[in-house]
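Only one protein chain is missing; all other protein chains are in place.
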Amino acid sequence: MTEDPKMQETKIQAEVQSDVRKNPRRIAFILRRASPHVKTQDDARVMTYPTALSRFVIALEVAFLLLVWISLLVNAPLEGIADPMHTPNPAKAPWYFLGLQELLHYFPPVVAGVLVPGLVVGALIVIPYFNINIEGESLWAKDRKRRLMIISAVLVLFCLFLLAYDVIVALVPTLLIGVLMLWSARFSSESPRLVQRWLFSKPLSFWIMSWFLIELTVLTVVGTFFRGPGWGWILPWQS
Amino acid sequence: MDDNNKPGPLRSRPTMRELVYFCVISLVLLVSLAIAPAKNYFSEWRHYQKSYLAIAGQRQSGTLVRSFQGGLHQTWIAKLGVVDRCESCHVNLSGALVGASEQPFRKHPPMPHKLDEFGCVICHRGQGPATSVKEAHYTTEAWEQPLLPARFLESGCGQCHLGPLQGAPRLNEGRSLLSSMGCVHCHTVAQPDGNVLKPDDNPPPLTHIAEKTSREWIYAWIKNPQLYAGSATMPNFQLNDQDAADISAFLIAQSSASPASGTETKTVATAAPSANASIEAATLYGASFCSSCHAIQNEAGNLVGGNLGPELTRVGSKVNPDWLRRWLDNPSSYHPGTRMPHYRMDQKQVALLSGFLLAKKDNDYLANVHLAPASADSIARGKKLVAETGCAACHQINGVNPPQNFAPDLTLVGSRALAQVVFAPGMKHNLPDYIAAKIHDPRSFGPGLKMPKFALGDSQVDELTTALLAQTDRAAGFPKELIISGGRTTNYHPGGKAGRLMEDLRCLSCHAINGNGGDMAPDLTWEGSAVQHTWLEDFLKNPNTLRPALIRRMPKFNLTPDEIKTVTDYITSAYQSPALDLQPLDPHVLNADAAGRGKQLFYSKYGCQSCHIADYKNDKGYVGPALTSVGNRLTPEWTYNWLKEPNAFRPATLMPNFSLKDDEARDLTAFLMTLKAKQGGGK
Amino acid sequence: MKLLRIAMFVLAVLLGGCKPSGPQTLKPAAYGTQIVEVSGGKQWAQVGSALPQPVVLQVNSADGNPVTGALVVFHGNGLEFNPPQTLTDSSGQVTVSVQLGFNPGDFQVIAETPKSGGGNATVNLREIALGYEQAVGKAVNDKYCIRCHDPESTPERVSNHDNLSPAPHQFTDGATLNRISDADLTNMIAHGGPALGKSPQMPAYAATLKPAEIKAVLSYIRSIADPPYQAPGVKYGK
Partner (left out) sequence: MATIKTEFEKLRSTDVWRTIFRSGSGSSNLHRSQAVQQNIFLHLFSVKIRSRALEFSATWYLGALTLSTFFVLIATGILLMFYYHPSVPQAYADMKDLQFVVASGVFLRNLHRWSAHAMVFLVFAHMFKVFYRGAYRPPRQFNWVIGVFLLLLTLLLSYTGYLLPWDQLSFWAVTVGSNIAKAVPLMGKQIRFLMLGGNEVNANALLRFYVLHCVILPLTAILLVGVHFWRIRKDGGLHVPEKKTP
């Protein structure tokens, strides 16, 4: 935090009571335009020890219990000994990489294997630093027309790009999110229905992240369950 | 910041609900955790060990119960990569608990190896380290090789025992089928010691085929060889009419003139085939012992004769009469590699025999074959087909080179990964069934496959499968000292002038010498020590029979006295055994007294007459050679040594080793040497 | 009431939707009262392999005439039948090929045919599976013993059986051989007939065969004996 240049600019006096044992309290630097909106005065609090910890222990035990039962009922897969001489068809990466493997099926390795994951990780890292979604302002709150045009153009271009590479798997979620996004532009904060208001209130970052989440899920599910020999389509119950 | 002085309500203890949740979940968690060791305790193998102890207890086998060692039992042999835990459930393999007849407690039947010498899975397959029934016996995700069905079990032996093995008839038969059906012309089958199986079906060259037969016959033959001769080993390529016509056209077109084609055989006027001539011809066929190698179907439909040469039932429909005469005159001028001896028949005999054979005709056989004249197109297409079908892998053909790496290498087929196997629909997914199906009907895997259909019975398919399942990568990695190579045939060939003569007579087609040759007739490796020079000359002049009950006999080759002398001299001088013990045979020990004692031994103590005939009047033994004139035939030294230890000289002999004492052997020799042909009398 | 009707409907749909499991049983066209062996009993083959000849059985009616279209079902512990059940042909007979199981010893072929009044007529056939040891014994037998101990001749081998007096015992002759103990038989093979005061026509094989081979021959003789050989000693039922 101390490295944050913003902090040096703002002249805030931190007041800390020295006798912490008597009245332990939270310290927070509240910056301009970056309010965590903490309102402590009406917040009920609990002691970490033992109350919060007991909750935590319960969570730990529930997780452990579930894992124990899964482990009792389902055996971890083990196939024949590794044999470099014969390649299974299809050879699949661990499930969490199957989205990437699915992309590799469409795009050259540099794109799917390096560019996309690199961009994703980079994007995730910079999220908090680029004023993304900090305000949580609705996408259509300002410049509705201009934004609508830009977003429509980007969407169309992106869909064309996906079509060019024949990536139907990724195209469907993109269209879904895109349609929802453009549709939400028609609403306002005074729309009659809750859903409409909810959709309207969402900022751009929400839409992008949701698109990413759905793409990730769809690609992983497709790679895990719907890909067979030669990375061809297959139904999960066929083998 | 000013809010800090107004803290909200503070809860310092967990609520009752939280505590109850905590207690309940902790309890459930503890119980769940206890299930894992319980699961372990109630495992299958422990259950079987308990029931074994229960059975043993019921039968009051107190010592058995007390001496039983519970827990996982395992055979671990590092150098073979064996970790077998089968005995954790199969606790009674040694049979300590008598009479337990249900698995897993059945006693292991007798076998040549100790239980812990090789473990279980080297022979039985299955997953040795596994300790549950399903994992150990069946195909699972982690283990492809299920327990081998009993009918393929001998494949286990074949991993180390590379040659014929007593007690493994199916393996032996399967291996010999690989050679005799010609599988190894196309497929490489190498054994762990480096030996590569060689074909021994001797397919004829087709370089001069036009002289031998007609295009129509070739057409009919390649369409279905078994239609011409049920015993034919040539497989059915399931050719369509057009392909067969093209191939036959090409084969005729590529045929060149054989060296023998110039020699014109005189067609001796056999006159009109009189009844007398046909009897004479049949007698000649019999006296030449053609049936030792060739079979003919009799009226009842049974094949009579050997299988070293082709079946002759319909030979008249096949061969060109001129060619047949030239062939009978000297086979090797047409086919230098033939196994057929050069008989040295005179023109009359050739005419008689060819007439006899040409009469073996099936007029219906080619009645429906009408081929359009061969066009250049057809010939070119035929050539392409011949190359594609791989005809040249077996047959020598002008202008077509033998294909290289034509068919898959079968060296490690017995452990092929199922992932590399393409199953036909509806097949069981395991290796033995796949191999058997592939042998039984290769085209069931797809019409485009090249492998032809062989005429094999169900048991032959199983035998071939057994032999192929022995070709495992596991065996390839075994320590060298475990590998027991088969008796390899040498490439011995007699040398010099006599050698050339013996080659011409194809002695090695029937006789083995120094580890090379056939097994139809006695091994001649030590023949020079065994027989007397004069007897051998007489025998070659007119090979009369030695064994009354033998059907296959030595044919008469019509040798000239010079040739007989050459061969006899060579055999008696070259084929001498260095192992003959000549010490105790002082000529004057073989006196009449000794002969008298020997006769006693012959008839009373050893009952030799039950197998041999020393005297035609009284003796009836039909197993060994007749000994009525053995005094003329065998040398006394050989006789003595032979009697003492027959299997030392010919390991395959039927004559038992009686462990005779020296004086008994001497007396018997003395007696046998008195058995001589009566002057001027019959045999 | 309505609930019951719905439940019945659901049940009917479920039952109708389920295919009958298990092998389809053939429907017999006729019934016999008796089933008899025509051929195929007492054969021997190696473990796991098919018997050299098929088993042929005949179904007869009460008056002894063959019955066409009677159902015959085969059972046998460890055996595989092809087909496992069939109807008799026009001569009242069924032919089935039998594949032996994993263990050497006797196998029982059990054939059943339903009788018209209910119940089944059955016939039991004994088949013999040769294990490794018996296979070795058979190989030795086929080389040495068979020429005198088997009266049948083949094109390759003329039997010497009838030339001998006293005639050697056939190995299937359980009535005689079962009474001779293992030790005596082993002695006779190893040291010849005279060892037990029998004919010297039986040569001594001790120097020709290995002890294991003699044991194998004995095992072979015991396994093909008819009536079956019962080893002395403790015998437990199942």
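First chain written, first letter: the chains are A, B and C, and each begins at residue 1.
Rule of thumb we're sticking to: a residue touches a chain if its C-beta (ideal position, glycine included) is under 8 Å from a C-beta of that chain, and two chains touch if they have at least 3 such contacts.
Because the structure is predicted, anything quoted here is derived from the model rather than measured.
In the entire assembly, the chain absent from the figure touches the shown chains A, B.
Contact with the chain that does not appear here is found for just one residue of A:Tyr96, A:Phe161, A:Trp198 or A:Trp233, A:Tyr96.
Mapped onto chain A, the interface with the missing chain covers residues 1, 21, 24, 26-29, 31, 34, 36-40, 43-53, 55-56, 59-60, 62-64, 67-68, 70-72, 74-84, 87-88, 91-97, 100-101, 104, 108-110, 112-114, 121, 124-125, 127-129, 133-134, 136, 206, 209, 213, 216. Summarising the interface, chain B meets the missing chain with residues 8, 10-12, 36-37, 39-40, 72, 83, 85, 129-132, 135, 142.
Basically, only the chains that are shown with their structure count from here on.
Mean C-alpha positions place chain A and chain B at a centre distance of 69 Å.
The distance from the centre of chain A to the centre of chain C, with each centre set as the mean of the Cα atoms, comes to 72 Å. Residues of chain B found to touch two or more other chains are absent.
Across the interface of their complex, chain C is touched by residues 59, 98-102, 106, 109-112, 149-153, 166-170, 304, 458-459, 462, 549-551, 604-607, 610-611, 620-623, 645, 647, 654, 656-659 of chain B.
The part of chain C that touches chain B in the complex is made up of residues 46-50, 99-104, 131-133, 135-136, 138-140, 143-144, 147-148, 155-160, 163-164, 193-194, 199-208, 212-213, 216, 219, 233-236, 238. Residues 15, 23, 25-26, 39-47, 50-51, 54-55, 57-58, 61-62, 64-65, 68-69, 71-72, 77-80, 83, 86, 88-89 of chain A touch chain B in their complex.
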